[in-house]
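All protein chains but one are shown in place.
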Amino acid sequence: MADLSVQIHDLHLKNPVTTASGTFAYGEEFIDFIDVNKLGGIFVKGLTLENREGNPYPRMAETSSGMLNSVGLQNKGIDHFVNVIYPRIKHFDTHIIPNVNGFTIEDYVKVTEKLNELEDIKAIELNISCPNVKEGGMAFGIKRTSAVAATTAVRKACKKTLIVKLSPNVTDIADMARAVVDAGADAVSLVNTFLGMAIDAGKRKPVLATVTGGLSGPAIKPIALRMVWEVYKAVSVPVIGIGGIMNATDAIEFMLAGATAIQVGTANFIDPRVSVQIVDGINDYLEKNNFTSVHQLIGALET
Amino acid sequence: MADLSVQIHDLHLKNPVTTASGTFAYGEEFIDFIDVNKLGGIFVKGLTLENREGNPYPRMAETSSGMLNSVGLQNKGIDHFVNVIYPRIKHFDTHIIPNVNGFTIEDYVKVTEKLNELEDIKAIELNISCPNVKEGGMAFGIKRTSAVAATTAVRKACKKTLIVKLSPNVTDIADMARAVVDAGADAVSLVNTFLGMAIDAGKRKPVLATVTGGLSGPAIKPIALRMVWEVYKAVSVPVIGIGGIMNATDAIEFMLAGATAIQVGTANFIDPRVSVQIVDGINDYLEKNNFTSVHQLIGALET
Amino acid sequence: MKRIEDFTVIGHHWLNYENFLIELEAPEELPDIRAGNFAEVLLKNSPGTFLRRPFSIFEVDKEKNSLTFYIKVIGKGTRYLGKLRKGEKLNIIYPLGNAFSNPYHDKVLMVGGGSGIAPFVLLGRQLREKGIRMTFLFGGREKDNILMTERFEEFGKVFVTTEDGSVGEKGLVTQHSILAKRPLEYGMIYTCGPDPMMKAIAHIAKQHQIPCEVSLENTMACGIGACLCCIVETNTGNKCVCTDGPVFNVNDLTWQT
Partner (left out) sequence: MKRIEDFTVIGHHWLNYENFLIELEAPEELPDIRAGNFAEVLLKNSPGTFLRRPFSIFEVDKEKNSLTFYIKVIGKGTRYLGKLRKGEKLNIIYPLGNAFSNPYHDKVLMVGGGSGIAPFVLLGRQLREKGIRMTFLFGGREKDNILMTERFEEFGKVFVTTEDGSVGEKGLVTQHSILAKRPLEYGMIYTCGPDPMMKAIAHIAKQHQIPCEVSLENTMACGIGACLCCIVETNTGNKCVCTDGPVFNVNDLTWQT
């Protein structure tokens, strides 16, 4: 067994494989299929200050090697998480990392403060990149000034490791990464979904009720991989790679491009066992190539 | 037979189906397979002022529902086009639309001027979005000021219908479209390829010699479609839709989102007959739905 | 407990040009399956599809340790399933979703259209054990859409409508003469099929104050409550069709019926 453990600032992960926010619910939905304690971490479904019903149905469209979603941060609000969900999942022997959302900077800060109180939470992911809400979300993440403002405010409020999740819908993701790191991010995760759209040619209508949605899945992998590589070269904090990871080979590609850890998203829908299979697959790769530690992969791309 | 003809400023196309630059060479490569005269137009391979050998091999990587290329504008230069290729293809009973590239604004202007002399050329496509060259190309297309500068200069030099091809690698494509239209573009075409990357996990090396390349094919369709829709709402000039169009249904989706015409790119590699099949497919759709003109589709999405 | 397992195709039977039955043998002893439960099927070798596809469990054969699905060809995924041969493997997540509830008294009506009749064989068997009397009403555009009525005759009387009158009464299910009887005496109406049909039936049920359960077929990405894509609006907020459903009491839905 190779050493798979990695460090994201103060957060020690037993392995680099985590699950992406919004694709793994609160982890409980997967215990019939896998031992979630084998994961490096679980980024749980996006939280907001108040209860949110999210966007109307239909919220999903299948695309070539991908899918669009317009869930729109449906969740029961931070208090429900703190009082009901957290007690239920805190015993997991893996890191639970809440995904923090807001429509104003105040929202972000308030959610962050409530999470400070939770002992078993060691890190939070600040989501300034959700494309499925009209205000807040991606609107913060595609402008340098607002991305910096949100990060600065949350940094001040946050007593945990702060991971900022970047939107890929920008001209210069490296610049964005630099900006949030300068504003206090301990790590960055990328990418969130790409803003996309699907049309039903027969009905001459959009497939999604909200017209546009977020594209995820293997379709976006080449772009996500490029962005991770650019960000890896631009910042000195750990990078968490996300985007179309379907198997261990994909995960290894992201690590070679510079990711210290990775998140498995849409792939959980295709096979709920895949995240744990990726842990095993990375270990197999390391052993086959006579590497003793997963660190030997991080940024090891020969260019 | 429904009326398929569309107008892109002064350019009258017999139907909205054209082929994308760099995926159809100069059209001659396809005459064994189809009657190219049935097309609305042919956007020929990107031209530069001087002969260019392009980037080193390997230049191609297959990805999920797409491909990366890093051809890098290999071509024999504008004079070769004017003297050798143009005479060979000008008799085609379809519009030949050169794709104009440069590394400086001067380059763009010079190429444009040489094309002014060619009687059978009614329009040019200004490519400020090639991701595969170090200078020029996409560097122009992702910054508002340089996009405007290039368009303004070429507009001044150009006696033909001027189509500006936009890069999708930007935060706000509608803003970019508005900028180039204000600077004199008669139409916009989008999207060019997305900057992406592929890694060979076994060799721990990039697949492409240039590390990054341009992503095309159905993988990008949802994003391209969204961008066409955003641009259609933002500008009053015709929009030419591009990105992962594989069949008539895809083409119709782009037209519903606001495209007056479309370009078929990577699909030509999968089936060299596809462009003409799309012409027929659009006609079938119109007849089946009792439309008399393809104009009834343009921007007809019910949202 | 949900399972993920590789099943083997042991039967494949086309009913007509667009509907087929596919029987799959389980690798382990089947768990209990209730009427309304569905499965998420992975289309591993199907080009052009990406996500799993949900299908109601049509039939359970404990002896053969098999599940049967009744599938209508809609697009790429169902077309692929239609071409499978015996011996091929299919990865399946099951049993998913909730189940139909027992009726408030001993006479029930089940209204189905298209592949919406799929859950009614299991439901019929379940209710027969409880001694419930059942009536079935199936509708379709034409004769070709009315299939397997004989499968239901063992449970109760089967009525049919077609829009073109090619079999049964002419018209929509909602216009069938059995629904014109006054009083309409059913302890429950169960319905599954196209949305407009279900809504019209729900409307009739409401008028007659008959409890009504619908089985929804919302598009799903995961089927296990992880993505929140499949929601339906209820009086207590959005609910997941895959975990809180697919069966809902229409009174809980915000449907304008």
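Letters A, B and C mark the chains in the order given here, with residues in each chain numbered from 1 onward.
Keep in mind that, in the parts below, a residue touches a chain if its C-beta (ideal position, glycine included) is under 8 Å from a C-beta of that chain, and two chains touch if they have at least 3 such contacts.
Quick caveat: nothing in here was measured; it's all calculated off a predicted structure.
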Self-check item: Displayed chains contacting the withheld chain
Solution: B, C
Exercise. Determine which one of B:63, B:112, B:263 or B:283 touches the chain that has been left out.
Key: B:63
Self-check item: Hidden partner chain, touching residue among B:217, B:241, B:258 or B:281
Solution: B:217
Practice problem: Determine and list the subunit C residues touching the chain excluded from the picture. | Solution: 44-47
Self-check item: Residues from subunit B at the interface with the omitted partner, ascending
Solution: 22-25, 29-30, 32-33, 45, 51, 53-54, 56-67, 69, 71, 74, 217, 266, 268-273
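Definition applied: only the chains that are shown with their structure count from here on.
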Quiz item: Among the chains, which has its CA centre at the largest distance from subunit B's?
Solution: C
Quiz prompt | Mean-CA-position distance for subunit C and subunit B (Å) | solution = 47
Quiz item: So which stretches of subunit C touch two or more other chains?
Solution: none
Self-check item: Overlap residues in subunit B, where contacts from two or more other chains coincide
Solution: none
